[in-house]
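Excluded from the complex is one protein chain; the other protein chains are retained at their positions.
Here is chain A:
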Amino acid sequence: MTPTTQHLRAARYTWGGDEFLFVEIAEAMSLTANFTANAMASALAARTVDGIVDICPANASLLVRFDPDVIPPGSLEELVRDIEHEVAQLSEQTLETRIVEVPVWYDDPYTGETVARFRKGHQRPEGTDLDFAAEENGLPSAAEFIRRHHSSPWLVSMVGFVAGLPFMFQIVPQEEQLEVPKYLSPRTDTPPLTVGHGGCFACVYSVRGAGGYQMFGIAAAPIFDPAQRLADFEDFMIFFKPGDIVKFKPVGEEEYRAIQAEVAAGTFTYRQAPVTFDLQRALDNPTTYNRDIMETLNGL
């Protein structure tokens, strides 16, 4: 069972050389650990401290880059410990964010081609990554795995690896988390917009390159647009932010092609709605809570 309240032990502070402070909030992934990482990152950013170069919240940890010529390591640690304490005292654990619908063509021929290219050395050389994922999760078929993948929303728990790549954690009790091992040896190639999965995390590959996550399908619209051509990228070339909530929407070839045409014409925009994410409600009753937050998309 998912506990209704999750208490984290005190974070672990350590140094990544003379320019990085690393704060491990928890060893294990959980919504609570991720919420704490993002809350600490926001609180630290709000202090606008000289010498802090970059604040990088991750799944269950926080990495802070600093300039030790401006802020001594000891002072920074003291400040972040203060913030950890402050966040732990918060009576209301809510996040003003948005829910975004991400159209995905699951089990598509493009991903199929890449999956076929990297069968050698795979855990399950026969079949596909989807077949493997279904088996690993004790599900009867790839189709059932796909259904589970898009029927509950995901929280963007971290952005990175490469430019704009979202790591996503499904908002379901731990026993319902889809868990799939990564490739035994990383691939040398992954097409952009491939929907991947490794451990308990989903991702959408933002650029072409190496990768180790199992591959399930292809997202229909860009998530990284250095030329900032589409309206969703007017403010910044990267679409996702930590704390975003993602609802995957399965599309077939026809709809995929229609979205691609909108992207080419520069008219595509993501369906999205503002939402207040309430950690306690998500932990207490994820099924009802997910239905409520997904409902906000339907009024559009």
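By definition in this document, contacts are C-beta pairs under 8 Å (C-beta built on N, C-alpha and C of every residue); 3 or more make two chains touch, one makes a residue touch a chain; residues count from 1.
Everything below uses one rule, namely that contacts and distances are computed from a predicted model.
Chemist: Pick from "Coenzyme F420-reducing hydrogenase, alpha subunit", "Biotin-dependent carboxyltransferase", "Phosphate ABC transporter ATP-binding protein" or "AzlD domain-containing protein" the UniProt protein name of the chain that isn't shown here.
Modeler: "Biotin-dependent carboxyltransferase"
Chemist: Out of A:A11, A:A39, A:A58 or A:V115, point to the residue that touches the absent chain in the complete complex.
Modeler: A:A58
Chemist: Looking at the full complex, which residue from A:S152, A:S206 or A:Q272 touches the chain that isn't shown here?
Modeler: A:S206
Chemist: If you put the missing chain back, which residues of chain A would it touch?
Modeler: Its contact residues with the unshown chain are 14-20, 22, 24, 26-30, 41, 53-63, 65, 68-69, 73, 158-165, 167, 169, 174, 179, 181-182, 198-201, 206-207, 209, 224, 226, 237-238, 241.
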